[in-house]
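Before we start, here is the structure in question, set down as structure tokens.
Omission of a single protein chain aside, the complex is shown with its protein chains in their original locations.
Here is chain A:
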Amino acid sequence: MAAVTKRRLIQAAAALAGLLLGGTVAATVWAQQLVADLSSHLIAITTGFTGTEVVLFGTTDGAGDVAIVVTGPRSPATVRRKERVAGMWMNTDSLRFDQVPSFYTVAVSRPLDQLVGRPVLERHQLGLPQLQLPADSTLPPEELAAYRSALIRNKQRQGLYAISMGQVAFLGERLFRTNIYFPANVPTGLYNVEALLIRDGEVVSAQTTPLVVSKIGFSAEVSDFARNRPVIYGVAAVLGAIAAGWAAGAAFRRV
């Protein structure tokens, strides 16, 4: 009886925290075994932006492991392969992937292979080997694999796919938190942050929280201007350059 009351209290506290901090946790929280939220639901890219860290925190209704998957907006991508032609390295073949996440990182409380089997990993796209990257091609499997690993390698070099898994830290049995790092070149768009509760080799509960990465202020105005009124933007850029060149020339004349 006492244990049930305690559990309810924690759930109530978590629900309240969720409502206060994010406002995204729905009333169904009573039925959930996992509640998680982010320290911020908006990453604002301002002129001084050099990358940022977002804290994901949450609570479970008892012992268990937690995995966090952060996925950026998906878009098509082309991987090109170079070959030696007449001594020069040039692009000879290419493969187009249809739905490539711009960003992908995973954090876990324990190494995944100790937690769940392969089918579960694949179902939830847990970890880079399980990330689904559909490509329309008739290439032999080994070539397809080479393109796929090249895509991941390039993304890792840009810092947009994590090289190793992050750590979800438990504070006691139920409270957990992890830091998600977003580099300065983080692509804009709607991100998906998925928290999974794992018990006995199965995912027993999951919660998805949105995260928006957006340009704010001067940089947003510049990129909106460039996108929405490209011709006027071009004219403004040329006139600005002429004015700057003229001003500099005039300034140096007096010196």
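By our rule, a residue touches a chain if its C-beta (ideal position, glycine included) is under 8 Å from a C-beta of that chain, and two chains touch if they have at least 3 such contacts; residues count from 1.
In this text, contacts and distances are computed from a predicted model.
Matching "Na(+)-translocating NADH-quinone reductase subunit A", "Probable membrane transporter protein", "Xylose transport system permease protein XylH" or "Indolepyruvate oxidoreductase subunit IorA" against the UniProt entry of the left-out chain gives the name "Probable membrane transporter protein".
Looking at chain A, the residues touching the absent chain are 45-51, 75-84, 87-91, 94, 100, 102, 146-147, 150-151, 153-155, 157, 184-185, 187-188, 215, 218-220, 222-223, 226-227, 230-231, 233-238, 240-242, 244-250, 252-253.
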